[in-house]
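Let me give you the structure first, and then I'll get to my questions.
Complex shown without one protein chain; remaining protein chains in place.
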Amino acid sequence: MNIQEIADKLKARFGESVNFQDNPLAPFVRVKVDTIVQVAQFLKETPDLYFDSLMSLTCVDYPANFTIVYHLFSMRHLYKVILKVEVPKDNAMVSTVENIWRAANWFEREIYDLFGVKFEGHPNLIRILLPDDWEGHPLRKDYQYPATYHGVPL
Amino acid sequence: MLKEYIEAIKTFSEQNIPFTIKGAPVELWYIVWIFIFGGVVLGGAMLFAGLASFAERRFAGFFQCRLGPNRVGPEGFFQFIADGIKLVLKEDLIPAAADKMLFRAAPYVVFIGTLGVFAALPFSKSLGITNLNLGLLYIFAISSLVIVGIIMAGWGSGNKWSLLGGMRSAAQIISYEIPIGVVFLTMIMITSTMNMQEIVNQQGGGLVNWLVFRYPPFTLFAFLIYFIAAMAEVNRTPFDLPEAESELVGGFHTEYSGMRFAFFFMAEYANMFVVSAIATVLFLGGWQSPLPFFILNIFGDYSILAIIEGFGWFITKVLFLVFLMMWLRWTLPRYRVDQLMAVCWKVLLPLSFANLLLIGIWMIL
Partner (left out) sequence: MNQNQDYTTIVKKASSRIEEIIIGEEMLINMGPQHPSTHGVLNKVLKTDGEIVDEVFPQIGYLHRGLEKIAEKLNYHQFMPYTDRIDYLGAMNCNLAYAMTVEKLANIEVPKRAEYIRVLMAELNRIASHLLFFGTMGMETGAFTPLLYGFREREQILDLFEMTCGQRLTYNYIRIGGCSDDLPNGFIEKAREFCNVMEKKIKEYHQLLSYNQIFINRMAKIGVLPPDLAIAFGVTGPNLRASGVNWDLRKNEPYSVYPEMDFAIPVGTGKVGTIGDSWDRYFVRMQEIEQSVRIIRQVLDKIPAGEIRAKVGRVFKPPAGEVYVRAENPRGELGFYIVSDGSQNPYRLKIRAPSFSNLSVVPEISRGTMIADFVILLGSFDIVLPEIDR
């Protein structure tokens, strides 16, 4: 099954909430922000899909929005699918998939740390790489480098 | 019997050395002599610790396909002196959270516990600081002081890792003293004495008379049990849990620096000497030659020659056992704390009791 067929399956199940984008290098499925958990659950739990592995979970700061990118993989069927969720910049919030793929726990913390996207329902959403009292989210394109940290010039 | 020598020395010096106080009681001589000899032993123990640390590092280098220290003096022989100077000159740090009293006292307690044993060791024929009738019991008792020192260090450092190390150490040493005690009992039963000199005297007349070959193979088992338990007593690999550096950083001596650390360090090496010496006395004939006679006595039947040669044999055997310990250290991994206890309580202790019983039956038969 290629990504086109997987997208068709998703389309049949979720209708307008998912939207297949066929670009040659990395075709992906765009998912509406409020249905990501259902889509993820469907991909994980449908036996002939069984996306058991979350290869990577990251975020890209586009001018218009934050895009959360899920790279999923099915170790049983060797399928790959890329999900993208667009999150508005002024209310950067998306539901967690931590309870579906445990690997998302740290990935989501990292995204929260570096982009400031909040994950609703995450059990332990605290900074992971930066100190707890760090200000700002460095991987945002508009990030201003601080001059000092605790009086130490950077 | 040391007293006899001292009396001989007394009469000799009163007759020949002009400035000796004449007519002093022999007890005074005895005390003075003990101080001199104790000083020699103390110096010797420290020298041994230094040399052993150097030897261990060279051996480690050899085992690990590298050189080891070879810069200070010929083949790095004076490395331990350089190390000693460094340790003396280092700042003596005491952590703020430490229990200062315990922290300061601990190294000395450990060192005393170790050095105290030297008092009862028979270095050669009639040569030793004292000749206690209850020598074995004394050794058993005084070496327990080491645990007290280690717990003091572990608690006093005010460091959680040190505390864990100290507690492990206490549990370990106390447990392993039991098989050692049973082995001691076995040997006391065989020799029917606790006097160290007497035990060695009974093993004269060549290799076959050594106690390790007395009731084969039970005494050999006893020797192995003792040696394994002794390695646990001195915290050597595979039983070096109290200072397991991958887990507990440095264990009970994490917070120590400078001379206080040096005391622990010397105590460890001196302790290796001590347990090897006890094994030598109990099993390997002490200062007795493996031949039925002393080689040096071919030059004439002087007791002084026998004493010198006996001392040589004693040191050779002890150093061999110390080398064995080093060899094992650079070869084996380390046990986990509960496995260590299991080895003691489930293996060594039943074996040592069975050994005691079987030797007893053999002796009756």
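Order of writing sets the labels: A and B. Residues in every chain begin at 1.
FYI, contacts are C-beta pairs under 8 Å (C-beta built on N, C-alpha and C of every residue); 3 or more make two chains touch, one makes a residue touch a chain.
Keep in mind it's a predicted model, so treat the numbers as computed, not measured.
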Item to check | Which of B:11, B:316 or B:339 contacts the chain that the document leaves out | outcome: B:339
Checklist outcome for this item: Among the options A:12, A:25, A:64 or A:152, the absent chain makes contact with A:25
Next on the checklist: Please output the residues of subunit A touching the missing chain, sorted low to high.
Outcome noted: 23-26, 52-56, 58, 60-61, 69, 71, 75, 78, 82, 101-103, 105-106, 110, 114, 127-131, 138-139
Next on the checklist: Give me the subunit B residues in contact with the hidden chain, please.
Outcome noted: 60, 63-66, 160-161, 164, 168, 237-238, 240-241, 244-249, 330-339
